[in-house]
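Here we show just some of the chains, and they stay where they sit in the whole.
As written, the chain order gives the labels A and B, with residue 1 at the start of each chain.
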Amino acid sequence: MNKKKIFNDPIYGFITIPSDLIFDIIEHPYFQRLRRIRQLGLTDLIYPGALHTRFHHALGAMHLMGLAMNTLKSKGHDISDKECEAAQIAILLHDIGHGPFSHVLEHTLLNNTSHEKISNLIISELNKEFKGALDLTEKIFKNTYPRKFLHQLVSSQLDIDRLDYLKRDCFFTGVSEGTIGADRIIKMLEIHKDQLVVEEKGIYSIENFLTARRLMYWQVYLHKTTVSAEKMMIQIVRRAKYLAQQGEKVFASEPLSIFLQNDIGYNDFVKNKKYLKAFLAMDDFDIWASIKSWAHHKDYILSTLCKSLLERKLFKIKLSGKNFDKKEIEILKKELYRKSPEKLLDLSYFLVTGTITNAAYVAQGDKINILMKNGNIVDVASASDLPNIKAISKIVKKHYLCWPKSLYLY
Amino acid sequence: MNKKKIFNDPIYGFITIPSDLIFDIIEHPYFQRLRRIRQLGLTDLIYPGALHTRFHHALGAMHLMGLAMNTLKSKGHDISDKECEAAQIAILLHDIGHGPFSHVLEHTLLNNTSHEKISNLIISELNKEFKGALDLTEKIFKNTYPRKFLHQLVSSQLDIDRLDYLKRDCFFTGVSEGTIGADRIIKMLEIHKDQLVVEEKGIYSIENFLTARRLMYWQVYLHKTTVSAEKMMIQIVRRAKYLAQQGEKVFASEPLSIFLQNDIGYNDFVKNKKYLKAFLAMDDFDIWASIKSWAHHKDYILSTLCKSLLERKLFKIKLSGKNFDKKEIEILKKELYRKSPEKLLDLSYFLVTGTITNAAYVAQGDKINILMKNGNIVDVASASDLPNIKAISKIVKKHYLCWPKSLYLY
């Protein structure tokens, strides 16, 4: 069977599958499942084109990784075919641990378990199934392989993941000003003592990459209406879990039921394989099907939240640089109580506060390093030509406050 | 409340909502539901970017209708604000009658009922709700308004629907060669005796529009793998209906249950409002949630079909210009019987035949008329400069034959 398939990508034109092993991984049900998990959760409520999936993003990242490998090889670095393939598989699987609605429900469906940890588990599983063919991939993914630049291409502040998702999210949202020069950045990559660095003449592309990412955070990922919709969904799942654990009947697919009735965390995954299996059986559709059913649930809180989300009657939201005044919240609460039906006791589902943060560049830890023409290595935030990188390398934190326009919607 | 919202569209840049009434229609749950119905059904299994919805398409078509109105007004035609708004609403709602998976399940979920007829019913419902504000829209939609060009812009061989969907489907699939000059075509529109015509100098854009549409049919809408996936989904719903009507328990949302347990057609919709209400409560998610559940159904036929679709193990498919040889089918059948588990008796779910057709331009009936410089009106298929339009104005018919690679998948 010919496994040299090509995928159409409106961004890159064509994506060619480089090897039989990679073809088989793409065909695997675990990977096909990513077709049913959107990259940007609920963002399509604000940007209607933003329906692209983790599946497509993973393919795109694999494609860019191939370009990066070619660039580095053309600069004289010896990278074996095995290493290339492993790096491409590592980026292909970097998001395999995402569950329904990715980041949105990451800490509501599961107990303190990041998707990276689950990705690790799944890659190990796949490696067993593929009889060790993913050994090198695992090493790169877990950063135990000596050639560190390979891991850095998979996960760092200048990884291929970001290059693809920024390009892709811009494209599908239509926020054209977030466009980055992924091609140019890749052409500027270099290796210095096994670490990934960027040639000096690429610094303005890096500057643009960091400011574009910052823009995308405010304009898209942390768009206030997106935040509002996500907080609603979190409250929905929180309520459903509460009801389920109280013994109430809440409609759910079999795997979703498990995660509603129990608080499952990383250790459970390790102890009992059924949890990972159930996790891998879920996708966005499980949640949507439940929300559509819960819109008619007898619990007023659950049904109101679900109907509101389905009909896009979203919470109002206020952002602020500082903590909201307790009095302001108190007044709002009283107003909500006054308007609320008797049966509603728990306002915590309707008056939601918290913080969001945007870090364009984190100066600590894993830096983006520039290889100067004189041979020196300089942190991008210290480059004298880039005063603004330092300016945006502190974490910006904003407080949000969400509440419904009315409680008598239904 | 400010209703002058704008939508981001990666294709047109920004789409502005032109009036308060249109804003209220877009906010209506019936219209918001289109956010959950994909424009191209299962096409994303072949073109992973093709996830765009009927919601986005309807907004885009409304935008283009606005441009068409402006062009016609700038050419001296008197079109009132009311007519403009009604034409924009008519195109906004032209697909409101689509159910889950649009065309794919149009004749499986329902009994001989086209989506246009349902659109009619829904527009009438909305008109009541909006207290007659859609009177003119209804007339345009049903073609009872004397100024025929308005209906032709909503529904004809050169309607705004096609202009938007061709542009949109090209964009999201990445099949760039299907691109049409929607802008140029709109600039070339004219009115002649209340009929829509195209200025002579636009003929090559029309030629390209027709050949591009033909290409999109073969390359996307009737792509053999797409056909295969769609036929699988039809068999799935057919089997589920069969089981449901046999009294078997098949998982389904409440509204979907109604359509599985009963054969509902246009008359039922007219007689009993609950059917339309149930129909309007369904979207792609109802079907996906069921398919995910049915993958574990005890009925071998149903579960096998569902698992195969979810894991993208699609039927093989053969296309042919002529009927398949009965012998060929017989041999295939025997082979399938031989390989099939005892419990499988009904091969009709696994060996599927039928025909697909592609009509680039239908020379009968509602023609595309060219206004020649000398004042004559000429059917585009008779224009001497366009010999190829005549050549592609016959309907091309192909026979297909689908069957699974193996029956022991699970």
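Please note the rule applied: a residue touches a chain if its C-beta (ideal position, glycine included) is under 8 Å from a C-beta of that chain, and two chains touch if they have at least 3 such contacts.
Because the structure is a prediction, the values reported are computed rather than measured.
Novice: Since all chains share one sequence and 2 are shown, how many copies form the whole assembly?
Specialist: Copy number for the complete assembly, per this file: 4.
Methods note: only the chains that are shown with their structure count from here on.
Novice: Between chain A and chain B, what's the gap in Å when you average each chain's C-alpha atoms?
Specialist: Chain centres of chain A and chain B, defined by C-alpha means, are spaced 32 Å apart.
Novice: Any idea which chain A residues touch chain B in the complex?
Specialist: 7-11, 13, 27, 29, 32, 35-36, 44-45, 47-49, 51-53, 55-56, 59, 171-175, 253-254, 281, 285-286, 288-289, 292-293, 296, 310-312
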